[in-house]
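The block underneath contains the structure these notes are about, expressed in structure tokens.
With one protein chain removed, the remaining protein chains of the complex are shown where they sit.
Let's turn to chain A:
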Amino acid sequence: MSDSKGFLHWLFFKKWHPVPSVGSTIALFSIIGVIFVALGIVITVINNNIQEVTIYKYDQKCSPVEYNKRCSFTQKLDNMKAPIYFYYELENFYQNHRRYVKSKSSTQLSGEEISLSDAEKYCDPIIYNKDLEEWQQNVYITETNTLVPKERQPDDIASPCGLVAKSFFNDTYALSLQGKDVELNQTGISWPNDKGKKYKRAPDSETTQWIDPENEHFIVWMRTAGLPTFRKLWGRIEQDIEEGEYTFEFSNNYNPQMFAGAKNIVLSTSGPFGGKNLFLSIAFIVVGVIQLLIALAFLIKKIRAGPSFGQKNE
């Protein structure tokens, strides 16, 4: 190869032909094993500091079980450190159903008007106001989740349209300890950038839209879940709470029996790696230990078989 081709030559022919040896395998496995076990231990320690309380089927705690009514129950909670995240959890709700996922107009949600044909294309089968739930038809839900009555034409294009918006989860919660309210901060619960970018309120939101797309509960709802059982953040308790009997008051609006599922409340603290995750800690430790064992097995075999191990026929 002539000098002018030097660079290409270097690029194509300067080569590294790794010949893996037993020694390098042992070293590799040991290092990875140690890192994994260490990570696993760290995660376990963190996990142990994370508290998580799940209140299953809270709607069943009302007596009688009725919907579209306010209702309350009490629940004993331990000491928890702030921030404590307040989630609602739905079971057997396929937010990832194909028909459901695609039934929304991202143009409309980003604050622009859409044509009827676009509405039909993207939002089918929920296109007009009349296709919405009855309680959604003559109302405006503000950013702070308050309902303002509003007259609407049933044949106008619903804004936001589509199945995801229509099935908006509208239970609300309040928490108190012995009559003293525990504040549930409902801002900053949506994914960063979602609010104001992906979801923007239309210029004349109040007259044309039935819900403000910058309503964070709405934004949280619109970010569809990956699995049929999912949690969504509803609020944050920004103070430590003490042990005690807490009263959960909620508007029991959403009926899980309509999709043969259930709705739960989850309270959880979080650590630097997020929420409690037993699988993660176990997986890291198990994988790490296996790798260390493999390294050990190789080491023992190498010592016993002498230096010829790994270099057959020599």
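Details
Everything below uses one rule, namely that a contact is a pair of C-beta atoms (placed from the backbone, for glycine too) under 8 Å apart; a residue touches a chain by one contact, two chains touch by 3 or more; residues count from 1.
Keep in mind that, in the parts below, contacts and distances are computed from a predicted model.
Its record in UniProt calls the unshown chain "Phospholipid-transporting ATPase", which is the match among "Ribonuclease P/MRP 14 subunit", "Phospholipid-transporting ATPase", "Haloacid dehalogenase-like hydrolase domain-containing protein 2" or "Copper transport protein". Touch with the chain that is not drawn comes from one residue among A:Ala158, A:Ile241, A:Ile265 or A:Leu280, which is A:Leu280. One chain of the complex is left out; on chain A, the residues touching it are 1-2, 9-20, 22, 25, 28-29, 32, 36, 39, 43, 83, 85, 87, 89, 92-101, 103, 106-107, 110, 121, 125-126, 131, 163, 166-167, 188-194, 197-198, 223-233, 236, 258-260, 268, 270-277, 279-280, 283-284, 287, 290-291, 294, 298, 310-314.
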